[in-house]
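Can you read through this structure? Questions will come right after.
Heads up, one of the protein chains got dropped from this complex, but the rest are sitting where they should.
A and B label the chains in the order they appear, each numbered from 1.
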Amino acid sequence: MFPSPDSPKLLPVIMPQLGESIAEATIVSVTFAVGDRVEADKDLLEVETNKAVMGVTAPCGGILRELSATIGESYAVGATLGYLEISDEDAERLGLNDAPPPPVEKPKKKKALGISGAGEAESIKPSRKAVEPTVSGLPVPAHAGGASFLSPRMKARMAELGLHAADLAGVAGSGAGGRVTIDDLERFLQDLERNTISPASSMRVAVADAMRRSWTRPLATVVLPIQLDILLAHRKLQAVKAGPALYALRALAITLSEMPTVAGRLIGDRVIHPRSIDIGFAVEAEDGVLVPVIRHADQSPLVDLIGRYNRLVELARARRLPGSDTGGSIATITNYGVFGLTMATPIPLPEQSILLGMGAGRITPFWDQEKKAFVPVTEAQFTLSFDHRVLDGGAAGRLLQRVSNLLSAPEEL
Amino acid sequence: MPLPPLPLAGTLSLEGSREPMSSITYLEAIRLAQQRALKEDPRVFIYGQDIGVFGGAFKATKNLAKEFPGRVLDAPISEDAMVGLAIGAAVEGMRPIVEMQFADFSTCGFNQIVNQAATLHYRTGTHCPIVVRLPSGGTPGSGPFHSQSMEAIYAHYPGLVVMTPATVEDAYTMLLEAIELEDPVIFCEHKFLYYHLKAENLPATVGEALPFGKARIARPGRDATIVAYSAMVHEALAAAEELIQDGYEIEVVDLRTVRPIDTDTILASVARTGRLLVVGEAWPWGGVAAEVIARVATEGFGLLDAPPQRLNAKETPVPYHPALWGTHRPTASSVANSLRQLLEL
Partner (left out) sequence: MTKANSTKTKGSQTKSSEGSSAVTVARDLSRRAYLTMLEARLLEEKLAALYRSGKIVGGVFLGRGQEALSVALGVHLRRGDIYAPLIRDQAGRLAFGDTTLDTLRTYLGSSLGSMRGRDGNIHRGRPSEGYHAMISHLGAMVSTVCGGLVAKRFRGEKGAVGATCIGEGGTSTGSFHEGMNMAAVENLPLVVVVANNQYSYSTPNDRQFACSDLLSKAVGYGVAGHRAVGNDLVDCLGVIGEAVAAARRGEGPQLVVADLLRLVGHGEHDDASYIPEAMKKSPLGRDCLELARHSLIEREWLSHEEADSWHKAVEKEVEETASKVMREPAPDPSEEDWNAFASPSLGRNLKLGGI
């Protein structure tokens, strides 16, 4: 409360700091009574500390208006013991007319510290902030720098749960820079429990891991439509028929024997060349994909591969593919056309640079320049998905062209 | 202009006026511990300046010279010889307590403490069971040579036990334990806590209390851990109170001893909270806070959800003026500030 110009100027008498670490002192005697006039620097009262009896002096001359100190009682250093009414000049000099300083905090009731240290059990209802994404509407934080920071605790917990950074893509981060904190993670995981959860088969986990690892590379896909009429005619004449995928496999094998580096791998600044033209082909098995391999596919003609191929397909479907018949291939064929798909951008295996894909064959009109008319042809889109670090569109295109040429001369396969 | 309010005014009990007579101050606990030791163990004696009839600069030995004639002796101003004498007496089977008048003056006896007391057992197999009491830490206006916290310097030397009690009960039981230990103990008692901290009771036996070397959870929590010791425990507790309204539960660990450090309790706490702030009144360089963080980073790296933080005194000698002193060392509000930053990481 601001003192008004007419009210008496009251100067508090404060218990002084009377020594190192002294916290309080006891009133021993009082020299003056209320109403007395006192002089500056004269003792108003005497107090006793642990060490000595000392006087408390009047900070200024004036009239003692109030004295709340009782003999025998102890008062804390800084406590107000009374008030002196002082003159206006003195009040001006001492700054009493200025806005009062913020009040000295009353000592809060200290929580009793027992040996165990637990205070009284207060029921704490924390108003926990809801986890909000940093960019409204987007579950994924836009702040790449912050969001990618994973604390040691996060990494340890993720390792414990078998999680990768990819698994956290959908988790909003409440930490600095939008990073996902351990609390965000735990809440996310807890929240998942509200959904129906089924275990992922080991096949699914394996495929997930392979795709995740493959995707860390810059992948691209090029497409070439290939006419299959000649191939289909050739196939009709065979006693034992090879599937279209096997035709493609042979074509790819011959192509790669001519240009092996497109199936090489880039490790650092070195291109690792393939050792032998072993080509895998994708077979859908329960809950995933298996990739049996035809070894040295460049060295046997098509007719000799048929039996081997069919056997491998059976084994794969039955999930009884031996280890020696899988792995180690340098390229893979996938025939997504069997699902009716005309186009796809499949992901090459993580250890391979190229994946040849075959779409469904359809009869489409083709402009025959000679006949000056549209003629029906059976055409399928062939895709080459590739690791763009190892080869560019040009090489990819040339590979597809060569495959196309070979498929148009099936007697050479 | 009025002096700024005493730091800690909001946290410690300053209800001096209407306390029941049975209330025991931190200082009185130290006095009582020494009294008990003198009474129960004839090998104990106390050596220090002004501790005889005068009862000590802080009255930690008030009336003890009278009660135990010849065993509470006034020393000349010779910190080196005081400690040397204690060492020699301890070798002959006594249990000397050396009272340094201020921790800051122990540097005059530094050589005897770190080069003889700390090395005696390692070099010769002979025990050196001395206790050196250091009135430590700052009070308003005490200035650069009456305010220091020396625990990190002594803890650096293998062979010394360094105690830093934060409560009245610990001041009592840990001093009794210190006297019985076979190793030299540097007992850092905090001057500000002497008269500002009170308790209703003392434990009847040392066995009732947490043994020295074990840290205490002064306040259980969930969102972050503050590790502190001595007077800073009370600042930490006040800061934790402040953070309740922000919705945070802060755990406070009272180290109690600085050497040995109870790494297990610290790690268990960080395992619960994932966030660590270490507060110390002394300077940051090579201090107790640095040591705690080094251990957590080495042994509990995978527990940390944010970089560990420390809060210490500003890097100057301790200033005299209370206004400067008030911000020189951590306070409840600067601790709360650091906590908020830690929690937002």
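Going forward, a contact is a pair of C-beta atoms (placed from the backbone, for glycine too) under 8 Å apart; a residue touches a chain by one contact, two chains touch by 3 or more.
Only a predicted model underlies this, so the values are computations on that prediction, with no experimental measurement involved.
In the full assembly, the chain not pictured is in contact with B, by the touch criterion defined above. In the complete complex, the hidden chain is touched by one of B:Gly213, B:Gly247, B:Pro284 or B:Gly326, namely B:Gly213. The chain omitted from view is touched by exactly one of B:Ala118, B:Val253 or B:Val279, namely B:Ala118. Although one chain is not drawn, its touching partners on chain B can still be listed: residues 45, 70-71, 75-76, 78, 80-94, 96, 111-112, 115-116, 118-124, 126-128, 158-159, 161, 181-183, 211, 213, 259-261, 263, 294-295, 298-299.
In this section, only the chains that are shown with their structure count from here on.
Residues 1-3, 5-6, 9-19, 57-59, 62, 139-142, 146, 167, 169, 191-192, 194-196, 203, 208-210, 216-220, 237, 241, 244, 247-249, 252, 254, 274, 301-306, 344-345 of chain B are the ones that touch chain A when the two sit in their complex. Of all residues in chain A, those touching chain B in their complex are 14, 17, 20-24, 50-51, 73-79, 95, 101, 104-105, 107-108, 110-111, 113, 115-119, 124, 126-129, 151-156, 175-176, 181-183.
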